[in-house]
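Here's the structure, in structure tokens; my notes come after.
A single protein chain has been removed from this complex, and every other one stays in its place.
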Amino acid sequence: MKTPEKYKQSLRQMRPNIYKFGELIEDVTTHPATRWTVEGHAQMYALQQDPKYQELVTTTSSLIAERIFRHLSILKSPEDLYAASKQKRLMFNLTGTCTGALCAGWNAINSMWATTFDMDKELGTDYHIRLKEWLITAQKRAITISGALTDPKGDRSLPPSQQEDPDMNLRIMEQREDGIIVRGAKIMICGVAAANEIFVLPGSGYREPERDWAISFVIPRDIEGLTIVETRHPNDTREAEEGFDTPVKIGGITQAFLFFEDVFVPYERVFMCGEFNYSLSAVMNFIAPYRATIGACVAGQGDVMIGASILMARANGLSERVFAQKLIQMSINNETTFGMGIASAAMGTQHPSGLWQCDQLLANVTKVHVATYPYQSKLLAQDIGGGIVETGCMPSYKDFTNPKYGHLVQKYLKARASAEARTRAARLVEWLTVGAGIPGCMHGGGSPEGAKLVIRATTDFERCIGLAQRLAGIEEEIPPIAKK
Amino acid sequence: MKTPEKYKQSLRQMRPNIYKFGELIEDVTTHPATRWTVEGHAQMYALQQDPKYQELVTTTSSLIAERIFRHLSILKSPEDLYAASKQKRLMFNLTGTCTGALCAGWNAINSMWATTFDMDKELGTDYHIRLKEWLITAQKRAITISGALTDPKGDRSLPPSQQEDPDMNLRIMEQREDGIIVRGAKIMICGVAAANEIFVLPGSGYREPERDWAISFVIPRDIEGLTIVETRHPNDTREAEEGFDTPVKIGGITQAFLFFEDVFVPYERVFMCGEFNYSLSAVMNFIAPYRATIGACVAGQGDVMIGASILMARANGLSERVFAQKLIQMSINNETTFGMGIASAAMGTQHPSGLWQCDQLLANVTKVHVATYPYQSKLLAQDIGGGIVETGCMPSYKDFTNPKYGHLVQKYLKARASAEARTRAARLVEWLTVGAGIPGCMHGGGSPEGAKLVIRATTDFERCIGLAQRLAGIEEEIPPIAKK
Amino acid sequence: MKTPEKYKQSLRQMRPNIYKFGELIEDVTTHPATRWTVEGHAQMYALQQDPKYQELVTTTSSLIAERIFRHLSILKSPEDLYAASKQKRLMFNLTGTCTGALCAGWNAINSMWATTFDMDKELGTDYHIRLKEWLITAQKRAITISGALTDPKGDRSLPPSQQEDPDMNLRIMEQREDGIIVRGAKIMICGVAAANEIFVLPGSGYREPERDWAISFVIPRDIEGLTIVETRHPNDTREAEEGFDTPVKIGGITQAFLFFEDVFVPYERVFMCGEFNYSLSAVMNFIAPYRATIGACVAGQGDVMIGASILMARANGLSERVFAQKLIQMSINNETTFGMGIASAAMGTQHPSGLWQCDQLLANVTKVHVATYPYQSKLLAQDIGGGIVETGCMPSYKDFTNPKYGHLVQKYLKARASAEARTRAARLVEWLTVGAGIPGCMHGGGSPEGAKLVIRATTDFERCIGLAQRLAGIEEEIPPIAKK
Partner (left out) sequence: MKTPEKYKQSLRQMRPNIYKFGELIEDVTTHPATRWTVEGHAQMYALQQDPKYQELVTTTSSLIAERIFRHLSILKSPEDLYAASKQKRLMFNLTGTCTGALCAGWNAINSMWATTFDMDKELGTDYHIRLKEWLITAQKRAITISGALTDPKGDRSLPPSQQEDPDMNLRIMEQREDGIIVRGAKIMICGVAAANEIFVLPGSGYREPERDWAISFVIPRDIEGLTIVETRHPNDTREAEEGFDTPVKIGGITQAFLFFEDVFVPYERVFMCGEFNYSLSAVMNFIAPYRATIGACVAGQGDVMIGASILMARANGLSERVFAQKLIQMSINNETTFGMGIASAAMGTQHPSGLWQCDQLLANVTKVHVATYPYQSKLLAQDIGGGIVETGCMPSYKDFTNPKYGHLVQKYLKARASAEARTRAARLVEWLTVGAGIPGCMHGGGSPEGAKLVIRATTDFERCIGLAQRLAGIEEEIPPIAKK
């Protein structure tokens, strides 16, 4: 199976089309803006060689009689979902942050697995077959894939078809004989710099007037007409600096803006093309497993926060026993987001396509917790670590090593641990809590408010009313008040 | 299978040995202090006749080739645990409160299933065989069983063997040829008035000096030498009143003090007798599934709180849409305690005895949430319902129906709904939040602090430290600070 | 000044017109439904004789050159408000609960002090003079006064003038030469059984069609045509029982429904009569000091919860040091609700009538906290105290003293403290958290949602927008989106 080195080579072979700070990134595996995320993703390729993790990061394909990377598999049972959760937690453990090209793309494939199955069955299309064929090659090539959902959207009060600029949501400009021309953008897309391909999903809730916006396809990252701009993240310029002010060199998160200037996509890579009625299904199939398993991601980062907090306590000369209640709370936070995702999988159901569908209610409750619990853990990490961790309030590495006064910096940063060890631990807490390691928990996979809408729609309030009425012995009907 | 009527008959046939308010309760099925809990338990016997719930409340025995009530089964798979959770949620849905004789006894049997298996294997005893034989008859008799764990304990700073009064924890007074004599008490035991038998577990953490305290057995509720006093619960005198100030007549919770004055238990009903080394296992095997599934109990009551809140809103003339955010939060609260229990089952492991053991870490996180989330739901129910629900601030039923001024009470309690329907709904919220319906979420199945100790013991902090150290590139070892 | 005994005598002299459980209460000072609240109020009269508290519960009148009880004074400075807060906290300290006839009436007088001043000035009425004259006699008579605001309201979606039954809000039926006839009801009124008089305020937001509903007046509690029904509160039947199941005998809360069946009120006691434009002012002037000082009330009860928690810990054999974090949190909760009320007074302004008006924004933030913090303290008290305190899960006093098995109850309730002391402490926690001691924090003085509306109205959002715009250097105007 593909090795880390081969993976990096595959990235180097692509056409450079990623920019940051006004410059073209010639080689994503060495450029400071992208190399750390590439290193993070590369770790996954190394894990398949490690007997301890082999079983977790690979699985047997349901399509070809081969061992494949798990992030390219179709999720067909609760156990597949548990493994996905565990793998996501592990990747956060090992990289400290998001490995986006092993995540949303995977979920997107699975979402379209079910949606294309339904379309083919109900509309007589051949999308499911196309997807299957492409997936077989993807599994064989052992590629990484970003998933692209979020459109720029423009004015949120208007649907795509009524935007002043119709490009504010990605759309079909032309249907040719051999494929389609698309224009628009997808924004805030994780892991693009580390991805071989990009899987595109439509937005949700499209209706008849949004026919031209209902599209799904997969493309090589370096396809003609696609311009990629990597966005800023906290402290990103430090990533180009020498030293340990960016403490983590084996992981990094990137989030890109993708500009499609009339990109041609051949039909064998197109999985939805105008079927607006299925855009909601495509999105709902995506969010259930995504919101379920993201609970494991943040638990994985939470594990690191626990470790970093204990290191800081020890480095300061304090026993972690002093902070027992806080560390227990951090563990509770981790297990709650992790566990709720597991529950969502356990309570799922099987789609006729074979896909295991997570329980929507539990998945969306998970998402709401993902928007709260990890933030409490961050505060606890800052609380335990003391003032220097809170905003990374220490002199820079350049000052730390300055020939004139570096010895003073080091003299006074020393505590129970050496100045360097303590500084590295403190920079790690900073990186995790207000630095480049923070993932987008709040809005990643949709906002908590969006999740609450799903919770509202999937909670059986009428059943609850019936229970109460029966218990209280109320025979009179008390109808809801009509909307004005 | 046993019908509700046969179940009540079985209770009526027992020797009266339950007291409350200084009086002996002659018939638990009609006395106001116990009849509502009996009605609650009886509902379960009715459900087996209902095609909708049959599958849930019964299962196929792993011991006899018969359909049995689920609350007498051995839990052998995650699915068994999911069903247990769902049944517990359902029983709270239907009774509004705890049905104690379908709950802790069940967990106690399962706990001892594994512990006796280990004892027999390691010590050459025959406890597991005894338990199996008794369980077969229990399944055939379709009985209800309370589980008794909590000892009075006396001074918490001293172990049982050092208490001034050695009876503060239930203990063996004498080992006879045919059985044992036990003395002491078990307190705050749920569902005793509705139970046919009582399953006793030892306390935890017993050591060599506590040999005589390490006991487990099962007894008929009316055994000679056992005196039972039912404790007070909020508003309990209302249960003897006419009318709807106690709004629920199909469910009720009881918690009893059991006094053992040299009770004789024959060996075929004894499952631990001095093996202090196994007391911890007995308790740990109990708490994992108990703390996991209690999340479903409180979710079941939470469902009723949602319904009661909506009824109140409508009765007051307000649309429940106004309270959407609060109702969503109540749903989140329900699904979180429910889901965490499911996750604990899903992440469990199989014991050599066949028992499916829930994940301790997740089970104990569930317990911590059980001590918080339902209380927020109660506040929300009080918030939505308005002033009259908060403390049940309405005239009594006697005033409601008073010939002189009852018409005034009714005139002014009417809102959008009739005075009676509104009052019943308000009394239901009162009953659920500060009345007789409140179960002991906080300390039931152990305190949240006890759960946190387990969380501390089962969280792999060292692994977290290793992750952080690796990510931050810290090569120096930073050892923990030694205890003084 | 008036003594406790004289105070009780004044209550005994009134016409019996209070009912509970279908019966007329002949003497409120001895009937179990009302005697505990009378005892609570009587404590205040005793305090004036205590050098430690004299300064607090009395003050110098601004109307007559005499020392008067503080609860009859006009609040003219921040310091007056601080004293009011401290007195309310003290009364909760000493009674464990609400002394309603020293509270809302006081606030109502103060509210109308300003509102009548404005009316007289703007409309040429003589309400302020009437109020002043009545207040002088009230100060001299040293009476207790309940304040009555809440109307039954009927269907909340309709204003008073459009209710099917116009009596759902208290209203003027007739204006005679010498006074007015009023009909309707006021509900959930605290302290009526301990009050000499009742001060009535109008509802808020009345408009032209609600002219007949805009009324304020003060009446003797035993006025002709007024029928009073005391509502239930948790565990209220225990108050008629012997023993300590109701642990507190020096305080109690009552909340009454008042039915006005064409009551005649002479004009010298009428302070608003149709001036609907001033109903909002009357209510706003009421809520600011009420919501500010209620933070002190719940802090006062919180003090008792702290003490009761420590007593329970010690009685159980545990050091309170184990619970240090929880006790600190309880203190934080107390000081937050107390402190926010103080801040509201400190940031207040002077009304031309001399009244010191609390800051509305801070007062309403206080109210929101009153609906949350005390509930956390209750949970902590239940957490610390253990299982027996949670629902008062102990045998009744009748069982405790039963000649047959009372010795067993006592034997096993003993821990580090005696059975009686431990039971009393546990019953106190029960009484404070789910028993008869719980005041209506959530909706008392209006609901938290109502408070949030005031917060919304009094927060200067436009100023905040300007600050952000200036800081970000945004020159473009970004106008709000118009309501559809």
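In order of appearance the chains are A, B and C, and numbering begins at 1 in each one.
Following the convention adopted for this analysis, contacts are C-beta pairs under 8 Å (C-beta built on N, C-alpha and C of every residue); 3 or more make two chains touch, one makes a residue touch a chain.
Computed from a predicted structure; not experimentally measured.
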item: Of C:Arg176, C:Lys249 or C:Lys404, the residue in touch with the unshown chain; value: C:Lys249
item: Contact with the hidden chain (one of C:Met340, C:Leu355 or C:Val370); value: C:Met340
item: Chain not shown: contacting residue from C:Pro51, C:Gly124, C:Pro403 or C:Gly473; value: C:Gly473
item: Contacts of chain A with the absent chain, listed as residue ranges; value: 19-22, 150, 152-158, 165, 167-168, 185, 187-188, 227, 229-235, 237-238, 245, 255, 257, 259, 261, 316-318, 371-372, 375, 379, 382-383, 386-388, 390-396, 398-399, 402, 405, 408-409, 411-416, 434-435, 438, 440, 442-444, 447-449
item: Footprint left on chain B by the chain that the document does not show; value: 157, 325, 481
item: Sites on chain C contacted by the missing partner chain, in the whole complex; value: 78, 82, 93-96, 244, 247-251, 303-304, 306-308, 310-311, 314-315, 317-321, 324-325, 327-328, 331-332, 335-336, 338-347, 361-362, 365-366, 368-369, 416-418, 420-421, 424-425, 427-428, 452, 455-456, 459, 461, 463-476, 478-481, 483
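Simple rule for what comes next: only the chains that are shown with their structure count from here on.
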item: Angle of rotation relating chain B to chain C [CA atoms, steps of 5 degrees]; value: 180
item: Computed distance of Cα centres, chain C from chain A, in Å; value: 52
item: Length of the line joining the C-alpha centres of chain B and chain C, rounded to whole Å; value: 37
item: Chain A and chain B: spacing of chain centres that average the CA atoms, whole Å; value: 40
item: In chain A, residues with contacts to at least two other chains; value: 325, 481
